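Here is the structure we will look at, set down as structure tokens.
Every protein chain of the complex appears in place save one, which is left out.
Moving on, here comes chain A:
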């Protein structure tokens, strides 16, 4: 599979004399079109990693290539054309007076002619289901609506890669579900590669692949099911336990031995049903 991003031996220190780098010799590839989750507890270095990919933090040593372009101070703007980022706090990323202005901002920066820009902005806002709010002030929207507007900004620019940096962590459960459903849909229609940095077990479960960062180092890389089967260790990795793992732990305490592999809620229900009725 073609790699849209290649990271080789990336090291980053916030201060030059820092003995513990925030990122320590991290190497991995991101395949074009995949959904990659990056997990790790607070302070593990995962947000530093995301910002390094976009050239927001100039790394000390290593190599980052995005869409065949090697990231350097000279190419940073070309690389940013290819990557859209959405951050945790929806309040910190608005610049426009209205939703429409805000979505147009990225295109204005790219000096797109107005006649081309207007339909594109309108279309982007429609794709995220916010047409009724096009003239509203971003500050009057709910957290979930604000993140939709941020997504519309991404759709308008049509990057190859979307990075979600804990983008759902401030939303209520419904807002989170809606946002993830929308990202899934956009990933299909816009042929996006998605990198989501998250603590949310449901968000990590959507991914094709999960990278685990701890103490600035890449310590694991596997499918969500393999990662989730690690049980109690997940908490150390900065994830919550899936409910099925909590229930398994509670059953073991009561002398019942459940299967060791990861089970989805439906699979676990089936196993419970079989065990209880199969006598």
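The rule is simple: contacts are C-beta pairs under 8 Å (C-beta built on N, C-alpha and C of every residue); 3 or more make two chains touch, one makes a residue touch a chain; residues count from 1.
Please note the rule applied: contacts and distances are computed from a predicted model.
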Chain left out of the displayed complex - its UniProt protein name, from "Xylose transport system permease protein XylH", "Aspartyl/glutamyl-tRNA(Asn/Gln) amidotransferase subunit C", "Energy-coupling factor transporter ATP-binding protein EcfA2" or "Carrier domain-containing protein"
"Energy-coupling factor transporter ATP-binding protein EcfA2"
Of A:18, A:108, A:172 or A:221, the residue that touches the missing chain is A:172
Have a look at A:63, A:81 or A:240 and name the one touching the chain we're not showing.
A:240
Touching the missing chain, which residues of chain A?
41-43, 88, 142-144, 166, 169-170, 172-175, 199, 235-236, 238-240, 243, 246-247, 249-251, 253-256, 265, 268-269, 272-273, 275-276, 278-279
